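Removed: one protein chain of the complex. Kept in place: all other protein chains.
Note that the chains take the letters A, B and C in the order they are written out, and that residue 1 is the start of every chain.
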Amino acid sequence: MIEIRFHGRGGQGAVTAANILASAAFKEGKYVQAFPFFGVERRGAPVTAFTRIDDRPIRIKTQIYEPDIVVVLDPSLLDTVDVTAGLKDNGIVIVNTEKSKEEVLEKLKKKPAKLALVDATTIALEILGLPITNTAILGAVAKATRIVDLPYIQEAIKETFSGSLGEKNAKAAEESFNKTVIYEL
Amino acid sequence: MEIPESVKKRLTLPAEEHFYAGHTACQGCGASLGLRYVLKAYGRKTIVTIPACCSTIIAGAWPYSTLDANLFHTAFETTGAVISGIEAALKAMGYKVKGEDGVMVVGWAGDGGTADIGLQALSGFLERGHDAVYIMYDNEAYMNTGIQRSGSTPYGAWTTNTPGGKRHFLEKRHKKKVIDIVIAHEIPYAATASVAYPEDFIRKLKKAQKIPGPSFIQLFSPCPTGWRSPTDKSIEIARLAVQTAYFPLFEYENGKYRINMPSTKKEPKPIEEFLKYQGRFKYMTKEDIQILQEWVNHEWEKLQKLAATFG
Amino acid sequence: MEYKPIRKVVSGNYAAAYAVKHARVQVVAAYPITPQTSIIEKIAEFIANGETDIQYVPVESEHSAMAATIGASATGARAFTATAAQGLALMHEMLHWASGARLPIVMVDVNRAMAPPWSVWDDQTDSLAQRDTGWMQFYAENNQEVYDGVLMSYKIAETVNVPVMVVESAFILSHTYDVVEMIPQELVDEFLPPRKPLYTLTDFDNPVSVGALATPNDYYEFRYKLAKAHEDAKKVIKDVGKEFGERFGRDYSSMIETGYIDDADFVFMGMGSLMGTVKQAVDLLRDEGYRVGYAKVRWFRPFPKEELEAIAESVKGIAVLDRNFSFGQEGILFNEAKGALYNTGERPLMKDYIVGLGGRDFTVPDVKAIAENMKAIIEKGELDREVEWYHLKR
Partner (left out) sequence: MRVVIELNTLFGEKKEEAKKLVFTSIDQYPEAPVTLGTTLSNFTGDWRTFIPVIDESKCVKCYICWKFCPEPAIYIKEDGYVAIDYDYCKGCGICANECPTNAITMEKEEK
């Protein structure tokens, strides 16, 4: 079972990202589970969301404490939230940022096995005209983790957002896939 | 037996009877008369909902029913909600609701079940616009539990929880204007009616049947037991309530007010006329009567202005 | 028609909404409350898209939600509502009305803790406090069981004319997306034909009055009829559960789902979503050599006394996991289970663990810790204490 934790801010679509990732994995024939941190967070507050992916039905009904993968949608969270809390030793961290590998590593409490960086905000602004990074970041997830192939993610995005909005978001994911830089640490 | 054909055309009310005798209403009960009139107006293709009130008992204890129509008994505060559900179900099941040949969905609730505990459900029913008729039979107190004051009890009335006594502990608030609350929902049709004027009541019931959307009728309904009045005076008292303008007859239809006969007569009788047969008012002082008279005058003037301005 | 499931990734609440649509419910009257609201939002979306002709009554309170649902069901329609916690408590009076009038309403309750202090998280006390209202109660472990539970419940309710509450966990199911196998409409229709009401309010030639005053001479008999209906429902539940399994591959023929009972020293017994975590943990414990099993109580009302007795016969201990509490006594399932066994002579060691109240996460390590404690109790042959507030900060 692979467990993924998303960190974002209310309104950025972390929960939607978790759901789209689950849907994409489901399309690949996996069993999935996606859920928000069961809180009462409002727009702008830090939020977390989770995705589980497995080859067998997932029975466990708890929050994720030791993720395999952490996805950070908002770079400012690195300063306020311990995003690597509980991260497995071979864990992957994916961050939306324009900062360098060194700058990001300095902010992480635990060094991941793999770090993936992409400026998803700029991609989102260019393609969607909005700083909503949930779909763009999923391109980076596809590239860095190989748990789900990009076309499935794009398909799941188009199911979530209809018409041209879906197309644009799918394009954002692709753009992000291409621009993501991966560091094996 | 069948009413002779020669007589039928002379009757001022529908001949058919869908309200069975043998019920257990008190002698001289206004509510039982009101229910009889409702079924005369709407006939058997009617679903009546009755919450906790005297009519729960009047309608018959299991296994007997006083109504020759379908009836659902419900909890005190739920009339508005239950008739909403019935109407929705009828529509889902393909029935025509309201109108000449439609099924009539009727809520029949007392003043406590309407003005007090049932006000929220009434409001929901009204604002959602269901095709049903809500009738509040107003006997001005909780009679089924043994005469306790309700929001609809008038100023100066004795009830078992406004018992007068040394401290002159009578009802100190004027009657809640439920019909005004109803009209504030801007429903298509609302009216007052009285058991003393059954032709007017049935005309209003028929009108409510024709007009789509929610309708509301507040029916003045004497209770000899609770009002401490002679059983034979029920109709007379109800008539005096209209003639003194204590309970004027009027309609509100699509934003327009219309005062109905006989409330159109210019000079209402003094309020003492309405009070005279009723033991519940016997503790009122002259000052009390004056306070009630002033309230009646004020409300009557207000209604006349509404009718003149929005008639 | 061959059964080819339609697999979707949906939340527990959406699973409920799909089941309502597939059950061809005719009237829905509901009021928003967290975490139930997305059920009615989804139903509203189905209506807006023209996918269903449900008459939707957006009532002004939960009390009215149940009252309107009762009105609709009495008229003859298949009716649904949903709520949680405070809303369910507000409905309480009308829950009695629905069962007393013998209306086969199905309602989803999203288990949520009662305030104060305010909490929107999972806790079973809201639904268990409705224990004596005459409703049947089905507790779903996962989103699939929410979907299946609603469909089966209509069939069961309409057979015995008793309403059913399908219970799912706040957020843990209601807002968690999971894979649900849905059944094609034609096959649902075969499984669940249109309702045949016990009575309606639409026979205008033979009118009836429903729920009239019954004197002490008759009331008693009507109570017995309802009691008997619950007793009869046990067989109906098993039959419908079996038929569901034969048609759609998911068997619900037992009211308590068990695992590893045959060679278990002790079992975890509980209801709802926490049993998913328990199942996962039991597999891990088995790998580590623990002789442990599980007993997931699916139906709390009617209470599966006979099945419980069979379990009690084969194990030395039962660790009851109560995500609920009856103040002044103990966990509610624990209390029920002990009471049910008293006259059977089966006396396994039973301990009550109060877990997960108000959404406190109940994890695999927690199950393991309880297993450790339970193992020691069985080795010693006596309880350390009867009721343990497991998570309490000490």
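Everything below uses one rule, namely that a residue touches a chain if its C-beta (ideal position, glycine included) is under 8 Å from a C-beta of that chain, and two chains touch if they have at least 3 such contacts.
Keep in mind the model is a prediction, meaning the values are calculated, not measured.
Hidden chain, full complex: it touches shown chains B, C. When the missing chain is restored to the complex, the residue among C:S209, C:T258, C:N324 or C:T363 that touches it is C:S209.
Hidden from this view is one chain, which touches chain C at 100-102, 161, 198-199, 208-212, 214, 218, 221-222, 224-225, 229. Contacts to the hidden chain, counted on chain B, fall at residues 1-4, 6-7, 10-13, 17, 19-25, 27-30, 32-33, 36, 60, 62-66, 68, 195, 198, 224, 230-236.
Rule of thumb we're sticking to: only the chains that are shown with their structure count from here on.
Once the centre of each chain is set as its mean CA position, chain A and chain C turn out to be 35 Å apart.
Taking each chain's centre as the mean of its C-alpha atoms, chain A lies 64 Å from chain B. Separating the centre of chain B from that of chain C, both taken as means of CA atoms, is a distance of 43 Å. Residues 26-27, 29, 53-61, 63-65, 67-77, 79, 93-94, 97, 201-205, 207-215, 218 of chain C are the ones touching chain B in the complex. Residues of chain B touching chain C in their complex: 44-47, 49, 56-57, 59-65, 67-75, 77-78, 80-86, 88-93, 95, 103, 120-121, 123-124, 127-128.
Across the complex, chain A is touched by residues 7, 9, 120-121, 141-142, 169-173, 175-179, 273-274, 276-277, 279-280, 359, 361-364 of chain C.
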